[in-house]
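For this depiction, one protein chain was excluded, whereas all remaining protein chains were kept in their positions.
Coming up: subunit A.
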């Protein structure tokens, strides 16, 4: 029996889909059977980021409406043998095509087969959000160091805390630009954590390579040298709960800063 984790943020464009794709891939690399579920019906992206767009035949709405079985709709990512699958969202319907009860049942079914079911949540707090959260056991909130993103994250955390079947949400801070934080132009990690007061799962530095990789349909995690890749892999290991306990915030920050300082001094 696997775990279902919803990845959500409230605000759009903070990196939910990228995070879902990369954490899924990282977990697959670590030898877990993973199924990614795109619940952004009508505006699907996860397939594109994973480079699986061309292989979609059936989608989530087809499964829910009984036009095909789940197994048939799942798209296998051939790069990872049998470890990574995607259940794509429909592009032709909208969020109201699925109800939370149907999603819950679907996720329940997938949890029998896979170690991790990662649910990519659409932006907003309407039906799409409710569908995505319905079947989840855990939640990861993604935010960026911007006041508006943190505000929406706060709202989402409030909503998630009201869901009794979801464990207390954990936080990923995405797209940190260390030099801006250092200059005081960007919210720093401590500030965000003290504001949201939930457990920090990891921080990811802003990295151009993430965009490049997404456009090529290859998750950044596949590049072992990028900063973002390492951050995603660390988060995946923390999700497994086995290898790395979350290092103290300062240490991680220091590590990151010193790395970046190194990069700059080399130049």
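The definition used in the following text is that contacts are C-beta pairs under 8 Å (C-beta built on N, C-alpha and C of every residue); 3 or more make two chains touch, one makes a residue touch a chain; residues count from 1.
Quick note on the criterion: contacts and distances are computed from a predicted model.
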(message) Tell me the UniProt protein name of the chain this structure doesn't show, selecting from "ABC transporter permease", "sulfate adenylyltransferase", "Probable septum site-determining protein MinC" or "Extracellular solute-binding protein".
(response) "Probable septum site-determining protein MinC"
(request) Among A:74, A:132, A:157 or A:231, choose the residue that contacts the chain missing from this document, as touch is defined above. (result) A:157
(message) Which candidate, A:55, A:104, A:177 or A:195, sits in contact with the chain we can't see?
(response) A:195
(message) What does the interface between subunit A and the hidden chain look like in terms of residue numbers?
(response) 151-152, 154-155, 157-159, 161, 195-197
